[in-house]
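With one protein chain held back, the other chains of the complex are shown just where they sit.
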């Protein structure tokens, strides 16, 4: 359980190892890395701004609500801010559960909510010196909504 | 890309690290560990029998078909056989993709097909000396089928 | 006192990170605060603050424009989030 929002890199392999060491039947992990190609072409640097305090609060609420909905045994969210290079990990989400469907769903639920609800904003810097704020994707909002549809 | 079917334990954290080092935008990993509680109560040992040759062939087909369907950038399946203790990892599936929805779907597609199509059979051994072959779960078959429904 | 924060392209465009405002009982909702800020700062602020995508948070929770404000609240304006 828990949220870490940090400027420093983290060791995703070590984090995975910690989850797997729980011995819980199902472990699901997702990590997102900086793309080397953005809206204006090659990206030399991605800058992540966030809203300190609100970020931790929102991520904790997302984790708790995934945990309650899917009966997770544990969960962890790590998110970086500050300048990031292509290929570096931005976000790491890991959950454990009694069953694989709960682990997959819990992990994806966290990612889908984090994308649209956690106060982070990305700015791409390009080799030619141009910079561009990344626009929110409609598809991300759609993916979040599908967790809240009656069906 | 690739399949490993082995009696030896594997290091899931190292495997995760290898995938993440690709720098691909999305990495999804699932691992399954031996439950300490089975159909007859406490499990002291799980024995996994498999069909050498067919196992590798089926796992490769599942990985290739997930890869084609979800445009995966890479995938890896590791599955153990032989005697396993509670908490030990049985299966590890990792994929990378350009987008998180493809990574989640590809990883779960592989797990859902592996469960019902890869020739493994589990026998639980209990502290009182009793042993029991694990019956296939109908829910696993249903989860596999949903990838092949018209909708 | 009200503390008003701006993030991302709003922070850049308005060249403002934090505003500390005297509490005024006239200013009783997020919408009214927006109108107050526009009155004080002109049409460039109006263009940005009235953009339909702008999200409002009060005390670090996303709220609707009708949300009432109280002395001591922290209000934030920002564009849609792009984490992950």
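So that you can tell them apart, the chains are marked A, B and C in the order they are listed, and the count of residues begins at 1 in each.
Note that a residue touches a chain if its C-beta (ideal position, glycine included) is under 8 Å from a C-beta of that chain, and two chains touch if they have at least 3 such contacts.
All values derive from a computational prediction rather than experimental measurement.
Chemist: Would you list the chains present here that the left-out chain is in contact with?
Modeler: Within the full complex, the chain not displayed touches B.
Chemist: In the complete complex, the non-displayed chain touches which residues of subunit B?
Modeler: Residues 32, 48-51, 53-54, 57-58, 79, 90-91, 111, 114-123, 133-137 of subunit B touch the chain absent from view.
The criterion applied here is as follows: only the chains that are shown with their structure count from here on.
Chemist: Report the inter-centroid distance (CA atoms only) between subunit A and subunit B in whole Å.
Modeler: Subunit A and subunit B have C-alpha centres separated by 24 Å.
Chemist: Could you check subunit C for residues that touch two or more other chains and list them?
Modeler: 84
Chemist: Where in subunit A do residues touch two or more of the other chains?
Modeler: Residues 32, 111 of subunit A touch two or more partner chains.
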